[in-house]
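Just below is one structure, and these are the notes that go with it.
Not every chain of the complex is shown here; the ones you see sit where they belong.
Labels run A, B, C and D following the written order; every chain starts at residue 1.
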Amino acid sequence: MTTYHKPIDAAEVPRFAGHSTFMRLPAVASAEGLDIALVGIPWDGGTTNRAGARHGPREVRNLSSLMRSAHHVSGVAPFEIANIADVGDLSVNPIDLMDGIARIQRGMEEIVATGALPLSVGGDHLTTLPVLRAVSRGRTLGMIHFDAHSDTNDSYFGGNKYTHGTPFRRAIEEGVLDPKRVVQIGIRGSVYEPGEHDWAKAQGIRIIYMEEFVRRGPEDVIAEACEIVGMQETYITFDVDSIDPSMAPGTGTPEVGGFTTREAQQMLRLLGAVNIVGADVVEVAPPFDIGGMTALVGATMMFELMCVMAAQAERRRKR
Amino acid sequence: MTTYHKPIDAAEVPRFAGHSTFMRLPAVASAEGLDIALVGIPWDGGTTNRAGARHGPREVRNLSSLMRSAHHVSGVAPFEIANIADVGDLSVNPIDLMDGIARIQRGMEEIVATGALPLSVGGDHLTTLPVLRAVSRGRTLGMIHFDAHSDTNDSYFGGNKYTHGTPFRRAIEEGVLDPKRVVQIGIRGSVYEPGEHDWAKAQGIRIIYMEEFVRRGPEDVIAEACEIVGMQETYITFDVDSIDPSMAPGTGTPEVGGFTTREAQQMLRLLGAVNIVGADVVEVAPPFDIGGMTALVGATMMFELMCVMAAQAERRRKR
Amino acid sequence: MTTYHKPIDAAEVPRFAGHSTFMRLPAVASAEGLDIALVGIPWDGGTTNRAGARHGPREVRNLSSLMRSAHHVSGVAPFEIANIADVGDLSVNPIDLMDGIARIQRGMEEIVATGALPLSVGGDHLTTLPVLRAVSRGRTLGMIHFDAHSDTNDSYFGGNKYTHGTPFRRAIEEGVLDPKRVVQIGIRGSVYEPGEHDWAKAQGIRIIYMEEFVRRGPEDVIAEACEIVGMQETYITFDVDSIDPSMAPGTGTPEVGGFTTREAQQMLRLLGAVNIVGADVVEVAPPFDIGGMTALVGATMMFELMCVMAAQAERRRKR
Amino acid sequence: MTTYHKPIDAAEVPRFAGHSTFMRLPAVASAEGLDIALVGIPWDGGTTNRAGARHGPREVRNLSSLMRSAHHVSGVAPFEIANIADVGDLSVNPIDLMDGIARIQRGMEEIVATGALPLSVGGDHLTTLPVLRAVSRGRTLGMIHFDAHSDTNDSYFGGNKYTHGTPFRRAIEEGVLDPKRVVQIGIRGSVYEPGEHDWAKAQGIRIIYMEEFVRRGPEDVIAEACEIVGMQETYITFDVDSIDPSMAPGTGTPEVGGFTTREAQQMLRLLGAVNIVGADVVEVAPPFDIGGMTALVGATMMFELMCVMAAQAERRRKR
């Protein structure tokens, strides 16, 4: 009999009632004792165009009230096999970029120090940089990256090195990511120049453009991705703009021609063999959302990742 | 030369003009003389989370003004071969669940008594229970059920047996449905527990999860469904949440990863051989809709069903 | 130095961050030790037309994040002078009207039993009936009632006695309210029949129609209201549809020509001398709201009431 | 005992149920036997900027479901004292301006020929020109005109004489309106040139700008208006853009600083002594509306006008 945290039962308390937390789980003050810490990072200081992802965690919490207790395909019942709770939002600073990054790093370090694996909701994609720093703990990580954009540009607005278009360039420069173990899936949309991705490719990043994905399909692509990241520690980052704007309009930099949610779900469900040390869903921007559609997609992708991570936690425990 | 009811001609009266009825057909006081009775059931008393389907009939009527007079694939011109009209909305009770169910049943019995086949627009999915009772007329029906949810739970909120999550459990218990002739297509989304569908399966219901559908495709799946229901009387129920939330956001319980409208249309067009005794489109919830998108999907699915039913009416007449 | 609960400081944690509670106060498990218990009643089972107030507490919590710590006119700093917290939502039943009412009454009785005064957010106006039962504790209460509608009808839909159009008829019949100490302000809009309010007037209820309010102004009207309710225990109920639909569109039964928020604030600020035993803000229906406008009005009216109630709590303590 | 048409009783059939007609009255095929014919004119062919008023009648019908059976201030119960019904929409032509005008005129002439007084819902303000022609029947009419704009310009786009900015210039030139018996109330907003209203004033039209209205108030202004139009036949035209855009955003040419709905209601209620031969509410443009707010305002103003006209019908009958 487990004593893990359980969500409020929707057959007793309706989904619109009660405090709003991720997956209707208890809000806890610390990640201590958790296998997986669900955490919000309400910060979009790196956004170069349409801000709003700062409001992402609140709306993903709201829409995660539609999630239930078990996965209908894998049969995983995450709350039976892993201890999971909502540890709240990290401290942020909406008007000071470098302090914002520093606060996120410190907050995430506290979570990681407990041994819990973080599953966070941004926030813009620059939040993933301090998260990677905290999660890496001296290790160089692999990464499976779902996105419309490579986010490996160098700088904006006359030399600004830290924006949501640059985090993975920084992470590679800092040695936090091993570019040879990084795969980016779903990249598409017009580019600043024909050679925009040359730096990334030169580092060894494998870019699977949307067109290649369409030809090969989810299974083949994820098989390759798993091979690239291998058995070492790997981070999963899911930018909601990888999904088509018709399904995820509430994001700052939409690009038509994206993944369907079906395709995204299919891919996430195939990550069971990856050695996941943390994951996130980013760029849900509620001021641009429509009827909570994007927040629902974000909550669902979070649920998919949580089920994979819970099954891994169980396996680790049994070893 | 037929004397059947005809819609107002949009090349004479623009689509935004005139009283709003299903398919711009005449509003008639009784189903007497009709082959197919288009009817609204504005009731969502069984909704456990986000109510609003009570407003469904009005908005589906509005958007059905975009439908025209013939089917571009089958060539069926329904209003030439069957007598069809809008018989209005059934009497309902928005604040008394059991009275609401009873009123719907009585209203539907009156329609069925005329010999017209009902094609209704809900309302939440609990409305299908009293409709099935009325349509069955002592017979045990088969059912092809398009939905994200099985709707075969037992009870909610401390023993409430009648909600939009339970109608088909009740219908089977009451002998109105033959579970061995029930097929559910498109089921997906997180579940309350891994065994949530065990009861349904134990009764003999065939559940075709979304993932199986994606693998096999519309034609194969519908071929199996037709085999399951056989030549006996069968009801078709189409929950708009079977469609992906990007295409049908206006519904109470959205689940990402649903049918595309193309897939749904393809399936409905293949139902010609089924012995249809009634059909419905349910769970269109306008307060959650966006720009009438879901009501348009509802109206289109209604049109698809109407064309199939009209062709059957013509065949029956010719026999 | 007080040890009362304090809201999260928005100059440290931005308003979009952190768990969403009323006024950013702590979520507590019980009303024990509180002066004022902020509580949600997510239930709209009595709604005869456009449901949605069940979602009211969640959105009012979200928008109450814009409230700060002191009142700019009265200078009251409620969290310095009274112990206030968010006690969560009462248990409800969205599909069983009588059980819903019973659960609300039981939940409210528990709060009242601690000695805390409830300040609740509905929910539709039928929620006020079980709340009044719980708050009255054998006493007959007076009431100041801000609303577009008198809500003293007898029944709907063939004899249904419990809807959001009937609560105060029931409360008077039950002896919970003393009609001679009830004043209704802002009543307007078309009526079912010219004599619709005759029963209420015959009981002794003082109805101040919008037109009289416009002529006399907030101060004069509230002076009369205070005189009517006198020094005995009085409940304050604020239906957000008393406000003009341009300022509070998110409600089930809008009537143009309502209060401005300025007028409403002016009235609530004048209630200091009333012996308030509880208060509520009802009929905020987010599915019909626009940009959170109505939830912000609801949160602001809640803040106004809270400041008045906190000042009274301090005065009681000093006596 | 009257045998007049009655609306569907909302205490029996909920407001969201049943076919959508003006005031939930029966849809009738002809105005024969009616005192007041409620009629839609779904046409915006004269719109120079943001079209959409063609969709006005449908949405005003929908929102008029919120109207009830009696006036809470005057006590008038219109359906007890006058025979009123919904005669549907006039024939229009959305792509041919001159044919559109001609169809509207013919349709309105048929109504007027029955002796019924028309109360119509546009449509843009150019619809009032053919309506005035039909209603005048050789007489020169007075007019009380609520609007942000004088609509007495001469031409647009290189000589186009018929737009929604010119109807009353045309009506005066045609002798349908007597400019000395025309009063325009609420005129405001920037103008094309300082002398834009010189022509109108030179004809004798009395323009009461918003600023004068604010100084004098509804009663004084309407007293003057009644004096201007005198006891002869007078038409009432209510452009919904006379209302402030916060209350009526769904219109093509919004101007901030408009009437509140309270002020508008107050004015319409004072028209009892005017010899009203017809009235309209125009420029409700649903594609620019928000949550039905403007359609509700339109329906309410229609209700106010209907009550005044019904009382006049009763008085005429008694004479």
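The rule is short, and it goes like this: contacts are C-beta pairs under 8 Å (C-beta built on N, C-alpha and C of every residue); 3 or more make two chains touch, one makes a residue touch a chain.
The structure presented is a predicted model; accordingly, all values stated were derived computationally and were not measured.
The complex is built from one repeated protein sequence; 4 chains are visible, and the structure file as a whole lists 6 copies.
In this section, only the chains that are shown with their structure count from here on.
Of all chains, the one whose mean C-alpha position sits at the greatest distance from that of chain D is A. Averaged C-alpha coordinates give centres for chain C and chain D that are 38 Å from one another. For the pair chain B and chain C, the distance between mean C-alpha positions equals 40 Å. Here the spacing of chain A and chain D, counted between their Cα centres, is 56 Å. Among all residues of chain D, those that touch two or more other chains are 14, 16. The touch graph of these protein chains has some other shape, matching none of line, ring, star or complete. Under the touch rule stated earlier, the contacting chain pairs are A-B, A-C, B-C, B-D, C-D. Looking at the complex, you find that chain B touches chain A at residues 48-50, 153, 155-158, 187-194, 196, 209-211, 214, 244-246, 249-250, 253-257, 288-290.
Every residue of chain D that touches chain B in the complex is listed here, in rising order: 13-14, 16-21, 27, 40, 42, 54-55, 57-58, 61-62, 88-89, 91-92, 94. Within the complex, the chain D residues that touch chain C are 10-12, 14-16, 66-73, 75, 77, 244, 246-247, 260-262, 265, 290-291, 293, 296-297, 300, 303.
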